[in-house]
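Here you go, one structure.
A single protein chain has been removed from this complex, and every other one stays in its place.
Letters A and B name the chains as they come in the text, with residue numbers starting at 1 for each one.
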Amino acid sequence: MRYLPLTPRDRTEMLKSIGVKAVDDLYVSVPKEAKLSALIDLPAHQGEIEVEKALTLMAQKNHPAANGPFFLGAGCYNHHIPATVDHLIQRSEFLTSYTPYQPEISQGTLTAIFEFQTIIANLTGMDIANASMYDGATATAEAALMAKRVTGRANIHIHGALHPQYREVIETYIRNYSDVSVKTSAPDANAACVIVQTPDFHGEPQALAALRKQCDESGALLVVVVNEILSLGLLPAPVEADIVAGEAQSIGVPMSFGGPHLGFFACRKQYLRQMPGRLCGETVDKDGRRSFVLTLSTREQHIRREKATSNICTNQGLFALAFTIHMSLLGEIGFKKLARLNHERACLLADRLSKVKNIKLPNKSFFNEFVVELPVSAAQTVKELAAKGIIAGYPLAGNKLLVAATEMTSEADIEVLAGALEKLSATARTKEVA
Amino acid sequence: MTVSELDKGRGLNVEENLLFEKGTNGACGVDLPEPKNTPLRTGFAARDYVGLPEVSEPQVMRHFVRLSKLNYAIDSGLYPLGSCTMKHNPRLNEKVSRLPGFAGIHPLQPEGTIQGALEVIYTVQQWLAKLSGLPHVTLNPAAGAHGEFAGIMVIHRAHEAKGKVRKTVLIPDSAHGTNPATAAACGYETKTIPSTKDGTVDVDAFKSMLNDDVAALMLTNPNTCGLFEPRVKEIADVLHKAGAYFYCDGANFNALVGRIRPADFGVDVMHFNLHKTFSTPHGGGGPGCGPIAVSAELAPYLPVPKIVKEKDAYKLVTEDKDSIGRLKGFNGQFGMAVRALAYMMSHGSDGLRQVAEDAVLNANYILSQLRDQYHVPFPGHCMHECLLTDKLQKDKGVTTNDIAKTLIEYGIHPMTVYFPLVVQGAMLIEPTETETKASLDHFIAVMKMIAEQTIAGNSAALQNNPVSSPRRRLDEVQAARNPVLKWTAKDTAA
Partner (left out) sequence: MSNIPADVKYTDQHEWLKFEGDVAVIGITDYAQASLGDLVFVELPAKGKKVKLNDAFVVVESVKAASEVYAPLSGEVVEVNAALTASPGLINTSPYGEGWICKILPSDKAELGKLLDAAQYKSLVG
């Protein structure tokens, strides 16, 4: 078996050195009932050819974004990833290294994390950022829990349209707390935080000044959630926030059916000790050379155990690196340009769709995603268009469809979608008339 | 960092500064169509300044390649971290995960367009069900700790459904910190079960702690001392009689896979670490993937989304009133599931059984060769990892930390140190099955050399290690006392 280097001779020699006759003698403490003499009922080993074939067949049953017009967003976006990114994250030293607990031989990983933390802090306008979280939804839930720790208060307030899955995850995380409620009202003396997503789930960028005032008056923390991180290249940094959490998948991370993605977490420096997740800090080594090291670990589970700020152990390591590489390629000029490009494609989409009869575009503003009100069921529309090879968007309740455009959206794609919606719209009217 | 600092690199040993220190010369590493600068419809003025570097593609490539040279990796050498299972990461897994049909699909696409993705998840679930003996699996948790969270939440829900929410979870003192952190996150109190002098759970103490307020036991088996709990069936039986559930932390599944099914020794819920047992790459700290498998009784409470198969079609169920709810966005770490499936199919049932046997053989071989020079706190054979301490070296001034740093000097990543906490100066060594005998012999030789150097009185040299690595021992106290967590314009290197 190609991954198992021991030969029968090795095994014999080693058993002799240990002083037992067979490997089974090493499993001496295992109860008889648990010892399996036969192989478990699963297929036998296969070579690369067969495995690749089998997985390729499964992959071919899926319709990837590149295969046709694609307008789906809702917290996961179809962006381009430069070739350099994927090449670099496949370097052995990055791909197959462990968490950098031995900093002397992990400065590659640690330096990249330090750069990641810097980029996230700068993007969000916050003082400090951690080394990443599992995804935007869990990062948001952890932000809510942190606000509870900091304020000592019970309730979590959600302002406006938060991604429904993010709300579900918050509710799972607080399930077993006896005193917590999730509310949508304005914050009061029991409010730990106000959570606001911008752009919101309908694509509308949110003004934060009024919410900042409410939080100052009530003593709640302001948690701003961003799940299209590219929007921070065109929209203002959410400096009004106490915590900014969200999803960075748009940069450097493939959609990959929803995971692995890349949660990020940033906050004001006074909350440092209550932050969840790993932190990388700067120091010097014995020779006075600048070095980086995981620090403030006493917040974490392996030290504080039941008193930890979170039970989280891993971060999204490799994808924090992918993000950092992609952001380095984009840089100050490219990131802002890419953001503007996304917005312009969305404007093109909006202009073209507003010409389709009986379609309304209710958004007052948007970055790269907005709601379309159709004359027919959105869910049905999505299904019918998928059969034609068009991924039309995310169906909200009733006739509302959430559509996104990115730098990958061409004018031709827009024309195909508009044409298909025009046809549907015409059929619907025909049905109504009949 | 000044130019003279960069000049300190020698031969292929590099010094590398930060991207932000490479100057802002208006470079950009991507070519994008020029925006038309039409009026904005965002409702806000365009952002002026972000705070990002300005470099070209060659600079980016060079920067990260140079950084990579400062990293150790399993592709470079032995990585004997106990309970981490640093095995070879097959590149076939990387190749298949990048197929456009896997990487380029969105989680919210219509079900008819992603049947292959659901098939991957369903298939991995089936493999894990068969390997554990627990029939119902979810791949949603993002990492081991997340899987623990899911498992304990499922148990909590089960007790709720029975009408009595219990308050306590029992956890051995040797457990990984994620265990009590998870129990607390689920609203439980933890009570710690002491270990015996054999390094296993004190079963009598455990029995005395059982009452009708105990919701569950969280047990790692094999445990963090590298030992299989010999009385695990007895533990499971009394636990079940008390109406509590058996959660098994599957971090050490590499000793059992294909050979022993946790359901057969009484487990109700267990988590797997795909990034340990099933070779998905550690990536410098993640992503992981922490599926859980549960008994039929607990299946209703599994998180959403759930995958069901109806005839030949797969469906995603996103609403389920019995479920503990959603754990993360979308569908779990799908990309890691693809990699794990390639690994499972490559090994097959026969290969996986061999994995466990070779892992256990390798660890016992190391133990047998080092037990004369190093203190072995617990008697008998080990499973896939062995535990030593610095007891025989400490009074000569050489600690576990010095031994670890000397391994670095000799080109080997240290073992897990100072864990588990039940012994002082722990060194937990897990070679895994993908090491050759020659690699193990090399490790053994270096460890013997360290022991001999200690006896010979050369502690000063050992305490001075590492000398040749990119950095020497770091001032971690300063890092914690004066945290500097990002680069700022006035940040200049020493």
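Structure notes:
Here is the rule we go by: contacts are C-beta pairs under 8 Å (C-beta built on N, C-alpha and C of every residue); 3 or more make two chains touch, one makes a residue touch a chain.
No experiment lies behind these values; they were computed from the predicted model shown.
Within the whole complex, the absent chain has one touching residue among B:D75, B:D198 or B:E476, and that is B:E476. Interface note for the absent chain: among A:R2, A:K53, A:R273 or A:K388, the touching residue is A:R273.
When the whole complex is considered, the residue among A:Q60, A:T298 or A:S354 that touches the unshown chain is A:T298. Mapped onto subunit B, the interface with the missing chain covers residues 418, 476-477, 479-481. Residue positions on subunit A in contact with the hidden chain: 273, 295, 297-298, 303-304, 307, in rising order.
We adopt the following convention: only the chains that are shown with their structure count from here on.
Centre-to-centre separation of subunit A and subunit B, using mean CA positions: 20 Å.
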